[in-house]
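One protein chain omitted, others in place.
Here is chain A:
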Amino acid sequence: MQPEIQPAVSSKVFIQRDYSSGTICKFQTKFPSELESRIDKQQFEETIQTLNNLYAEAEKLGGKSYLEGCLACLTAYTIFLCMETHYEKVLKKIARYIKDQNEKIYAPRGLLLTDPIERGLRVVEITIFEDRSIGSGR
């Protein structure tokens, strides 16, 4: 039994924010050239688009968010001591989605998505690991 091989980081790709719709959280869907050999364009775009949709849901202005805002104001914002904000709930959903995508799609291809919240919602960091899948001890 061979000891576990620590995969080494080859490089990192950063998907920047797309500000063309204003200050809402949205990432560019442009396919970076470094990933061309690892994953197909459509898969990547689908991941980023789903993330964008989830962030849009978190920041959506509507009846529900207004209700939450008004209720919070009336209780002098003490309600957030026992309740999670809508935004936080969606962030948890996003974390689950990223974990799921990593396990199913990205890790088998030697890639790793970092949750944007860990980078201050500035970038989606994709770590590219060295491709040792051919002939490695398994």
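We take it that a contact is a pair of C-beta atoms (placed from the backbone, for glycine too) under 8 Å apart; a residue touches a chain by one contact, two chains touch by 3 or more; residues count from 1.
Keep this in mind: contacts and distances are computed from a predicted model.
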Protein name, per the UniProt record, of whichever chain is missing from view ("Palmitoyltransferase", "EF-hand domain-containing protein", "MICOS complex subunit MIC13" or "GPI-anchor transamidase"): "Palmitoyltransferase"
Where the missing chain touches chain A, by residue: 4-12, 14, 16-17, 19-23, 58-61, 65-66, 68-70, 72-73, 76-77, 80, 85-88, 91, 102-103, 107-108, 112, 114, 117, 119-123, 125, 127, 129-130, 136, 138
